[in-house]
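Complex shown without one protein chain; remaining protein chains in place.
Read from first to last, the chains carry the letters A and B; within each, the first residue is number 1.
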Amino acid sequence: DQARAETLRITLQLPMKHHLGQNMRVFKDLVEEKSGGDLTVEIYDSAQLYKDKEVPQAVSSGAIEMGVASLTRFAGTIPAVDLFYVPFTFPTYDSLFKATAKDGPVRGPIDAAILETGARVLWWQAYGSAVMLSKDTPLRTPADMQDLKVRVFGKTLGDFVEAVGGVPTLISGSEQYMAYQRGTVDAGLTGITAVTGRKLWEVMDTVTVANVAAIEFVVLINEDVWQGLSDEHRAIITESAAAAETWINERIQVIEAEAIKETREHANVVELTDADLAAWDGAVEPVRDSYLAATGDLGRQLLDAARDLRP
Amino acid sequence: MRALDQTSHVLGQLAAWLFVAIGLMVSYDVFLRYVFNAPTKWALEISEFLLLWATYLAAASVLRQRQNIRITLLYDKLGATGRRLCDSLALVIIAVFSGVVVAHGIDIVGDSIAQGRRTSTMLQVPKWMTEVAIPVGFGLLLAQALVELGRLWTGTARDRDGAGDGHGRGEGRS
């Protein structure tokens, strides 16, 4: 059918200078260039239109054509997406990229489940892995977290902290600096890039780097909008999405390595030995159990698939 | 009409005490965290949940009592007809706005029920349970606005202290 000029508005909670924002710019430039200006992409960054937790519904309902949401925002509707927050499930980037590859054994079923909500996943964006922050004493073994009040984001990470004897406390990204500084919590989980972005080393001097959880974002397009596009435009968007995904997968490891390097200049960076990791992996067994209990067959399928990808 | 006034009033009072309940819940949570190192998992979410319900449930009561914040500088200088026209404009705006909110608010609720949408938080509450507060609250507000509009033109409007409207009695406005 005839290709019409269309505007695709995208809501994004991060600023344009963030690597997720830069990634959206890559997509925008490719789409606009390939379509010769028939497709216009407008990016509304820094949550000026929607906060992260509103994005899935905004896109599904057609209030906006496209949006970037963190995957865990679907946990209420599709509990199995929290596989990425079951700790230590993806110990290396290699295993993570296999899991998040398009039509792969982990991502495929998730994309299909999201499509049923009225939003189509175009590509996945790696935000970075979660690390553990503490004061003075490193969190080397599960016993180190015993009785500590720990800042978490999301239910599954809360289950994790409970499983190792800590007290999970939900604190938003913007309040976490102060919560650490004033001792509202003793330890915390956060993305490694947030450590550098918010200079968290000023208040937490020890950073335990381990791939505790993988923070993933998904780029969504409203399904009705997608079906209304011409084949030609769909092809352009699919190609550009693939290119943007490659761009970010190449970029994220460099960004993380730089973030760890920068953190090392200000804080004590602790890396875990294989024995330490095995102890953590054993301690999170109850988290896997409650994940399976909450997610049924889909959860079992995804967890098995993820295990097969481990090195 | 009486029945509607009564409903608005009761729901307004209910909302007022829901705010008190939120206060007690939040302090109970702090207390547990300090004394037993074991905060509740529900206080934070339930208080957000109640904030939304209480606010929208009370909207009609606030309108009935003419407690919405507005600027009455010009209004106070107008004669009876001028005031009546201004009031009508305000009530029509409130009614149209509420009507749109109710219509689309019901869509959202239906959609969330159909998809089994839940919040991605600790409690994973079904989303329709909070979303339904919006059509309910604005449905009531729509009815209240229409009743007030009717009263305005049938001469049964209650005596209104125009000057006090916009500024309240000095309680806690920003």
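By our rule, a residue touches a chain if its C-beta (ideal position, glycine included) is under 8 Å from a C-beta of that chain, and two chains touch if they have at least 3 such contacts.
As a working rule, contacts and distances are computed from a predicted model.
Colleague: The complex has one chain missing from view, so what does its UniProt entry call it, picking from "Phenylalanine--tRNA ligase beta subunit", "Diguanylate cyclase", "TRAP transporter large permease protein" or "1,2-phenylacetyl-CoA epoxidase subunit B"?
Modeller: "TRAP transporter large permease protein"
Colleague: Which one touches the absent chain: A:Val26, A:Ala47, A:Leu115 or A:Ala242?
Modeller: Of all options in A:Val26, A:Ala47, A:Leu115 or A:Ala242, contact with the hidden chain holds for A:Ala47.
Colleague: Looking at the whole complex, which of A:Ala5, A:Ala143, A:Met178 or A:Ala257 touches the chain that is not displayed?
Modeller: Candidates A:Ala5, A:Ala143, A:Met178 or A:Ala257; residue touching the omitted chain: A:Met178.
Colleague: Determine and list the subunit A residues touching the chain excluded from the picture.
Modeller: 9, 44, 46-51, 53-54, 57-58, 61-63, 171-175, 177-179, 181-184
Colleague: Name every residue on subunit B in touch with the hidden partner chain.
Modeller: Output for subunit B: 12-13, 15-17, 19-20, 22-27, 29-31, 34, 44, 47-48, 51-52, 54-56, 58-59, 61-62, 65, 67-75, 86-87, 89-90, 93-94, 96-97, 100-101, 104-105, 107-108, 130-131, 134-135, 138, 164, 166-174.
The rule is simple: only the chains that are shown with their structure count from here on.
Colleague: Counting in whole Å, what is the centre-to-centre distance of subunit A and subunit B, each centre being its mean C-alpha position?
Modeller: That pair's centroid distance is 36 Å.
Colleague: Which part of subunit B faces subunit A closely enough to touch in the complex?
Modeller: Result: residues 33, 37-39, 41, 44, 107-108, 111-112, 115-122, 124, 127 of subunit B touch subunit A.
Colleague: Quick one: which bits of subunit A touch subunit B in the complex? Just the residue numbers, please.
Modeller: The touching residues are 53, 57, 60-61, 72-77, 79, 116-118, 147, 149, 154-155, 158, 167, 169-170.
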